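The complex appears here minus one protein chain, its other protein chains still in place.
Naming follows writing order (A, B and C), and every chain is counted from residue 1.
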Amino acid sequence: MAPEDMEPLAQLKGIDKRFEAVHAVKGVDFEVGAGEVVGLIGANGAGKSTLVRILAGEERFDAGSMRVQGADARFASPRQALERGIARMPQELTLVEGCSVAENILLGRLSAASGIVRWRRVRARAQVLLERVGLDDVHPDQPIEELTPVQQRLVTIAQALAKGPELLILDEPSAALPVDAAERLFPIVRQLADEGVGIVYISHRLEEIVRLCDRVVAMRDGRVAGTLARGELDVEAMVVLVGGRALAEEPEPIAASNVDGEAVVRAEGLGGRRVNGLDLELRRGELVGIGGLQGSGRSELLRLLAGAQQPSSGTLEVLGAPVARSLRESVKRGVGYLPEGRARTLFPDLPVMMNTSIAALERLRRLWLLVDGRAERAAVREIADDVGLIGALDAPVKVLSGGNQQKVCLSRWLLRGCDLLLLDEPSAGVDVHVRAEIHQLLRQLSAKGITVVVASAEPEELALLCERVIVLAEGRISGELRSPFTADSVVAVSYAA
Amino acid sequence: MSASERAAATEVPPGAPVATRRLLPLLARLGDRYGTLVGFAAMVLLFCLLRPSTFATWDDLRSIVEQASPILVLAVGLTLVLSTGHFDLSFPGILNLASAGAVLIMTEAHEGWAIAVLIGLAIGLVSGVIAGVGVASGRASSFIITLALSTIWSGLAIGISGARTITDVPTSYLNITFNTVLGIPNAVIVAFCVTLVMFSLMRWSAFGRYTQALGSNASAARLAGIRVSTTQVFAHVLFGLCAGIAAILLSSSSGQYTPSIGSGSLITPFVAVFFGTSVLAARRFNVFGTVVGTLFIGTLQTGMVVLEIAPWVSEVILGAALILILVAVAKRSR
Amino acid sequence: MSASERAAATEVPPGAPVATRRLLPLLARLGDRYGTLVGFAAMVLLFCLLRPSTFATWDDLRSIVEQASPILVLAVGLTLVLSTGHFDLSFPGILNLASAGAVLIMTEAHEGWAIAVLIGLAIGLVSGVIAGVGVASGRASSFIITLALSTIWSGLAIGISGARTITDVPTSYLNITFNTVLGIPNAVIVAFCVTLVMFSLMRWSAFGRYTQALGSNASAARLAGIRVSTTQVFAHVLFGLCAGIAAILLSSSSGQYTPSIGSGSLITPFVAVFFGTSVLAARRFNVFGTVVGTLFIGTLQTGMVVLEIAPWVSEVILGAALILILVAVAKRSR
Partner (left out) sequence: GSSNKGASASNKGSSSSGSLAPGQVANVKKETIGVVDLKRDAPIQDRMDEALEAGGKALGWDVKVTDCNGEPEKVTAAMNAFANEHVNAMIVESIGVESAPRAVQELEEAKAPIIAIGGSVPANSAYAAQYTENETELATILAEKIVEDHPEGAKIGDITLTIAPATVARNEALKEVVAVSGGKAEIVTSAQFELENIVSSTEKIVTDMLTAHPDINSIWGVADDTVQPGIAAILKKHSNAQLYSFYSDPSSLEALRKKGNPLAAVADVNLQEGAIVALDQLVGYFQKNTPIDPNALPALPYKIIDRENVPPEGEETYPLKETLQPYEEKWEKEYPAK
């Protein structure tokens, strides 16, 4: 028997988990030691989240064994896992609307033994944690629903920290996190590890895995595909472990052939809540990126273009007419708008199929009102294959893995067919291989004359995909880059406010 | 949520022999899916065994279905509204006012039955529009807006009828439900058609999809470019029409207008619809389930009258049967 | 959701003069916040003006508040349950069974009033536990589970009472509500205490916050380590107790047990609670709003009786007042 201090913090052996039709985890061995940062990588639907959900007591396992801090464990609820020092930051934003930021951060630990909430103390604790994750400008009493998805993501990180865990599981904390926010996250992780907290870090951003992790476990199709120790960490090797092959080489961004084609978007002095005085012009068939740091106004710019928010100043013409008064009107005119935060756009209980086809039903109608079911299925199937969607089309969308849900969101607008496609973080949580495929798809669309605008928190993605990038800083255009440019130059311009 | 907790309950201890380990989950899964229907079938069988001379007859079947017709029309309409994520409690008022309007137009203005039917439908339609606009405005909970509407309509019904029971209803109007086609009462045919329309709408139409999208995540529906308010209003309008139809069936079949014709009708359609969410483990509001739910209640009630069970015992049995079938047998609703 | 639509509607056209552009949104905002309360105050004022001799008296105020007491106890309990995101429709049954139990223990077993009160509370408690466990199991909608429970309890109440009206209730029991302390009827004091407890629970206790977290996002609550099932059960238990208290107030003040004592009690508490969500633009279920809602309905009803308004007119007025205050004046609920 190994001595107490040699035993890892948590140890899973031969863990097996089946959902009705899906065998999500197949005999996985996994362990985390104290003070260790273990990276967990794998394609969408590989079973990463399921594995850590089991560890955090959110899901039962069918076979295998689990030991936590030297004792057998079989958690019936997240609460039991918490009592044993395991906390997970979930992949999807699970926050309680109608409650304040402070309440959300300290949810579940609001009271002492007396059962009475000490509001002043709660607020003070929340304030400290907010500062720690870099949300100094958010007031603890603010309703949570007023925050942007990025801010909400940071709140969920604070929430996990508030639990003071000995084993912290971060399920894709950095998906759609802008550079500056991510840079604040890394030291927190390292510091916790130095304090002896074991950390499981899931991400599709392999560069940060290299930077952060002591050891990496790769999953593929519910099994462990390989383990890399500190010395062996390297992006190419991980790419192969994730997808079983090297990454398809992405072509150099090419200048759109019709740069002087008609203007699809023309804005002068455009202003909203944060963005101000924007002048820009997008042409038919362009593939334009929007870059910037946290709160720079990328999302707001897309909202304005989509007609989901009315401009407070300036003029804006979209598709040859003044911008529509409502999103619905815009959509009718041929705008497709994928907002950030996928939970906002999905119908969790409805099947994948309905989720995908909902915006395109008018096209799929047969008799007067009725939808042509066969055509619908065929169309959804096709688009699902294009974006590499894994999962049954008739399953409720909420059971899909996070990355696959993201693909459903994207498919909705691809299926509808638009003249102007506005995508806010289209590849958040999507694995590297599929991301390359999506990029290819977007290039094809742009070649067909569709204008595609991609707002992304990842400079690397913009550099790979876009011929032109508009960089925002504090609501103003701080620079415009044309290919060739590097990710670093995007970051540099972002900070140059 | 305790979904996973329940899953644990059906889990088999690790020591169990392999056959059991396979069989039990399978049974649990089948129970989840077909439990409600099996429970229904068992109940019917029981009644047939206990009183074969009455219960297993065509006559009895016909009267159960005929009695259930107005409720079915209400319940399928309600299914549509509930699937948008909102309540509509305005139908008791619509039943009152539409019955009063239809009957009075014949007795006071001496119009024919066709005009009476149109009046009844029009009242349902107008109420539906008002309810829909009120709910879509999003200013207050649909629960209270539609409840208030119901109160207003009921009041108006008493006002225009002078709180009298009106019985000199023309025979032509009574014949709407008295006549049969090939032995099938008209009311049943009407209910069947309404059900079919609603089923098609919810299953195959874009509008039906939109209502479900609305109910699942209203802000996502807006982001998908769905006409949220229009869809909401339209759902209430269709339900208002259903209530108008039910009012005509009810007043025609009871041969009169009484000020209390719609009161007491509030609960049963809701029971039917919520029961329906457990049928075939649908977990959503669905027309097929609603039909099963309506027939379940109708059969149970008739069965207890036929078996001459004391009223209080039959109440206890009704409640217990619901709980037994829904909680013990059927699939968890989420 | 039509939040953004409404926002657009209250926006002022760009051409309007500056004063208007400032004033209108301010008024709209004030209306959103205080509209409900102003509407209530206006109603009271109107009644006082129309019938000052009766309406503006201490006697009348006392009878309004006293009559509202059982409803208030139910409504504040309901506020708690609804804030967990679930329904509890079991209270009409609890009212029936707890009244029957309390009265029968005195008339049949010749126990004193204290035992009767305990029996009433115990019945409420037990029902609450069953409802809570049923709802927390997540197998079926809380709507239908609790409705079925209500049916069972009502049946049992008729069963144990032999469907009789029982009037030989000991004076000591009647005195529970007949006595006053410093001129304030006991029922009012009880209702006040229950309200205070519920208010404190929902405002300051962790349990109260957890019920709201549950209602808003049950899976987030579970992930945060909240004992979801326990919280759910506890909310129903507290409501069951409230229903038990209401049953005692009701049977003591009505001086008898009748088998229909609880029927007809279903709607009013819901109206009060949903009305409450519009008070001070709270947009969620809250005890203060519920109190205002209960008093609003009580005052309106008494006012119409005092003014001798025909019942159908008073129904129309009640419905119209609700819609007017909630839809036209108050803030959108989400």
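Just so it is clear, a contact is a pair of C-beta atoms (placed from the backbone, for glycine too) under 8 Å apart; a residue touches a chain by one contact, two chains touch by 3 or more.
Predicted model, so just to flag it, every value in this text is computed and none were measured.
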Partner chains on view for the chain not depicted: B, C
Which of B:79, B:265, B:278 or B:294 contacts the chain that the document leaves out: B:265
Residue touching the undisplayed chain, where the options are B:27, B:41, B:114 or B:305: B:305
Contact with the hidden chain (one of C:72, C:98, C:140 or C:158): C:158
For chain B, residues in touch with the removed chain: 51, 54, 57, 59-60, 63, 66-67, 70, 158, 163-168, 177-178, 250, 253-256, 258-261, 263-265, 301-302, 305-306, 308, 311
On chain C, residues whose C-beta touches the chain left out of the figure: 53-54, 57, 59-60, 63, 66-67, 71, 158, 163-165, 167, 174, 177-178, 185, 253-256, 258-261, 263-264, 268, 301-302, 305-306, 308, 310-311, 315
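Here is the rule we use: only the chains that are shown with their structure count from here on.
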Rounded Å distance, chain A centre to chain C centre (Cα mean): 43
Residues of chain C engaged with two or more neighbouring chains: 219, 222
Chain A, residues touching no fewer than two other chains: 58, 77
Touch list for chain C against partner chain B, complex: 1-6, 134, 136-141, 143-145, 147-152, 154-159, 163, 218-219, 222, 228-229, 267, 270-271, 274-275, 277-278, 310-316, 318-320, 322-323, 326-328, 330-334
Sites on chain C touched by chain A in the complex: 8, 204-207, 209-210, 212-213, 216-217, 219-227, 283-284
Residue ranges of chain A touching chain B (in the complex, touch as defined): 20, 58-60, 76-77, 308, 327-328, 330-332, 337, 339, 344-350, 354, 357-359, 361-362, 365, 369-371, 373, 412
